[in-house]
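Only one protein chain is missing; all other protein chains are in place.
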Amino acid sequence: MSALTKTQLSRPSEQLSNETLLDMYWHMLLSRRTDERAWVLHRQGKIAFHISGMGHEATQVGAAFAINRGVDYVVPYYRDLALVMALGITPRDFMLSLFGKAGEISSKARQMPSHWGSKAHHILSTSSPVATQVPQAAGMAFAIKYQRENGLLDPNDAAQPRLALTCLGEGSTSQGEWHEGMNWAGVHTLPFICIVQNNNYAISVPIEQQMAVSHVAERAIAYGVQGVTVDGTDILAFYDVMRAAVARAYNGEGATLIEAKCYRLTPHSSDDDDRSYRPREEVEEAKRTDAILRYEQHLMGRGILSDALKQDYEQRARQMVDEAQRYAENAPYPEESSLYEDIYA
Amino acid sequence: MSALTKTQLSRPSEQLSNETLLDMYWHMLLSRRTDERAWVLHRQGKIAFHISGMGHEATQVGAAFAINRGVDYVVPYYRDLALVMALGITPRDFMLSLFGKAGEISSKARQMPSHWGSKAHHILSTSSPVATQVPQAAGMAFAIKYQRENGLLDPNDAAQPRLALTCLGEGSTSQGEWHEGMNWAGVHTLPFICIVQNNNYAISVPIEQQMAVSHVAERAIAYGVQGVTVDGTDILAFYDVMRAAVARAYNGEGATLIEAKCYRLTPHSSDDDDRSYRPREEVEEAKRTDAILRYEQHLMGRGILSDALKQDYEQRARQMVDEAQRYAENAPYPEESSLYEDIYA
Amino acid sequence: MPEMTLIDALREAMDEELARDPRVFITGEDVGKRGGVFRATMGLYEKYGEKRIIDSPLAELSIVAIGIGAACAGLLPICEIQFADFIHPAFNQIVNEAAKMYYRSGGTWNVPMTIRAPYGGGIGGGLYHSQSVEAFFTHVPGLKVVIPSTPHDAKGLLKSAVRDPNPVLFFEPKKGYRSIKGEVPAGDYTVPLGKARHAREGSDLSVYAYGMMAHYAVQAAEQVAREDGIQCDVIDLRTLLPVDKESILASFKKTGKALIVYEDNLTMGYGAEIAAILSGEGFEYMDAPIRRLGAPDVPAVPFSHPLQEAFMPNPHKIATAMRDLAAY
Partner (left out) sequence: MPEMTLIDALREAMDEELARDPRVFITGEDVGKRGGVFRATMGLYEKYGEKRIIDSPLAELSIVAIGIGAACAGLLPICEIQFADFIHPAFNQIVNEAAKMYYRSGGTWNVPMTIRAPYGGGIGGGLYHSQSVEAFFTHVPGLKVVIPSTPHDAKGLLKSAVRDPNPVLFFEPKKGYRSIKGEVPAGDYTVPLGKARHAREGSDLSVYAYGMMAHYAVQAAEQVAREDGIQCDVIDLRTLLPVDKESILASFKKTGKALIVYEDNLTMGYGAEIAAILSGEGFEYMDAPIRRLGAPDVPAVPFSHPLQEAFMPNPHKIATAMRDLAAY
């Protein structure tokens, strides 16, 4: 399957400025520190639930930086903390959601944490049932194509959405919803990108009990879309693959299925205990090859990041997270009357 | 894709006795004549609805003869008149269903015609919503495997079902139900065969608007099952492919997706008018290469079928269909009280 | 005013909405060249082209989900489900997604989508081409559920549905597609969602119905008026969700007796809610048991003709129930 093995001819990541490379690092770091804080808050009994993106940051930040951030449509899944933060969701937004406090932007604190959504950022509101977002994202991509073809949108207007991106886990590709969404993307040659963040487990269920293929990307063939597998813990490799997919989408050449091999560094969520189904060595090994560490080393090796700069970033991150936590802890709960708002538009 | 193009090494059809070859011919013919009569009855205003299998008989009869008929589980779709007749459904059974009369075996005349089902023949009762039967058939295949592995069934007991076979149209593979059923078949290496009868249209919608692949069989890759495309109007070629799939299933080697290229010689159903979406030449061409004619010529060429024998078959078929029609026309309607039966077992 | 069939009125509504607003598009199975299996979209493909009248793959959940996504991205989809019986694969997208999008996004993302589906029995469709499915969706806040029974309302309500900023399920009584005729104003007008229609005046008993049953109820009411001097107040509900409590209670206040007619299975059919409202908020007016005339609780409408007839409510059965209740 040539699509899966072809050598990357161009490496768009080589054209990224040092400033951008550092900005990517910053977003990985900020997301990680925010995520870690959530675990602390959970251990302290201050929040009831957290679902973590740790181990998936390279894919997510790489994805965000490859699209027109805040303009292209993004339909994420619960593990996409780093993705949405790279699109503009702040630690404060997230903390308000963890605490279920007034001012929470995605849902007025109606949804559980990590159920992203922000019209301002062109992030579609998302639910818990997995894979439902895939055909919806295809619908957004369909709308873009429709608007172009019916003269409602200039195809080169970079101020308007030019693609729809969605993410889900490998387990969620078992859902019929995924099949049907991918099929529309193929049939209508939609400006659509589907990232499958393959971390080998759906809660406890390993990929072998989920599907009988070795690479999720092989499933692209069934839809006539481009399929590619990439190391999702190598941010620049992932960025390169994304750029190719984005170019395809912008140029009207159709959809891409990107399988990003990731590993979640934590249990599925704060409700989970992964010891019965994941060997400890596997988890430890993944921690040793952590995407952030690797990217750090890469940037240091190229002289882009220094220890001092790193300390600076760390401090800024801590400040932001501290401030966000304080703000959320002190924020009031939503008014009871808000229960009855927004049933009908 | 080697699976799709590999040369057939063995041709099990070469081992079929003349008697069996003629029996296959007989079932194609009987189904065709029954089917034609239904159209006549519809034109006469005697029945309200008919959905035809004409053009699909080679695939269906070939499929029936390749399995352990009446023993292996079969989960058909509405176009499978020839298949179910080859499994033992009689013209009388079918006529009772066309007329909605008492004694109808599949549903007590509750279902529309062509909604097959007979526990005696190991044909699972089927509904109208397309593709729902696929994961159910996988469930039956799963039960076979389960029963073997848990000591409830001798794997070599030919008096017991050893596989589950299901059929659907190419359009119906767009459904999530198909995806999920195929996925179980792959993950659990089930004794399962899925025949996609690809007649290029789903009512009016051509295959290009249904999927972005050139062969439905390519979709097998997504499920880790064997995929093969075959001319579904060549009964012996189809039989050969089926035998390989049956052997795989019986030997515990897993599932097969067979794409049979067919063409329906009639509109979708008696409610349809296909002139707006199918060019007349296309239909005429398909009639010229009709599977029954071709098989007839093949058998005549090999000296197995003669004109006299053919006349004989034709006469027998006419008699059976006449008798069936008479019987059904004269049969009473079901008792009104039967409306309230069989809600709960 | 021209006389029109129900289906012609529906087509006219779609035609005018397509002409009015380029964001309106239609998708569903066979809606293009084939013009729909009931011909509801006939001619629209020729008029508006394949870029606006789009044959979908055979996959209902995606028809709805594409509609959701497209609606959120600024379009006004009309999604056709070929038969209401086939809406069930899309249940998750409708109930978990479309209905909850506005609420779950804190009132930011809304879904201005219309889902059309022919429903109902009496047409020889058997278990899977005859279903009434409205009860499921009337339980779901965030959805609107509309069922027209006259060509006038069909056109006006469908236009309202297309323009409504919420997901609207628009169920069409297919048995009446060609048999129900009525006057339909030319050009643009709307009928508001959420308001029942007073189909007939009367003070002896209130009859609540919708779709084909609203027609039958009026027929039966005329008959019992003629033959027995019983005057029925017939309410054609038209919008089932949000529930028009006001109209429901206003009629009951006048009559104190209620007959609710629906062709869906009796138990937990829409009539249950009407009965609950009347026995809760209309208790003081109650003069008789609340009567429901629904279809029996058997899995679905059978194909065989006499069984189908036994299953379906009809003017005769309705008239009998009216007489019965009037005599209480």
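Every chain is named by a letter (A, B and C) in the order it is written, and numbering of its residues begins at 1.
We adopt the following convention: a contact is a pair of C-beta atoms (placed from the backbone, for glycine too) under 8 Å apart; a residue touches a chain by one contact, two chains touch by 3 or more.
Given the structure is predicted, the values throughout are model-derived calculations rather than measurements.
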Quick one: which shown chains sit in contact with the chain that's not drawn? A, B, C
Which of A:G70, A:G88 or A:P129 touches the missing chain? It is A:P129
For the chain left off this view, which of B:P161, B:G227, B:G254 or B:P267 is in contact with it? B:P161
Absent-chain contact - pick from B:P76, B:P91, B:P135 or B:G232: B:P135
Give me the subunit C residues in contact with the hidden chain, please. 61, 85, 88-89, 91-92, 95-96, 99-100, 103-104, 127-128, 135-136, 138-142, 241, 243, 265, 267-273, 275-276, 278-281, 283-284, 286, 288-292, 297-300
Note that subunit A touches the chain not displayed via residues 48-49, 100-101, 104, 107-113, 115, 127-130, 171-172, 174-177, 202-205, 209-211, 271-272, 276-277, 333-334, 336, 338-340, 343
Subunit B positions in touch with the non-displayed chain are 73, 75, 104-108, 110-111, 115, 117-119, 124-125, 127, 129, 132, 134-144, 146-147, 149-152, 161, 164, 176-177, 180-181, 183-184, 187, 341-345
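In this section, only the chains that are shown with their structure count from here on.
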Using mean Cα positions as chain centres, tell me which chain lies farthest from subunit B. A
Result of counting contacting C-beta pairs for A-C and B-C, higher pair: A-C
Can you check how far apart subunit A and subunit B are, centre to centre, with Cα atoms defining each centre and the answer in Å? 45
Among the residues of subunit B, pick out those that touch two or more other chains and give their numbers. 174-177, 209-211
Spell out, as numbers or ranges, the residues of subunit C touching 2 or more other chains. 57, 59, 61-62, 89
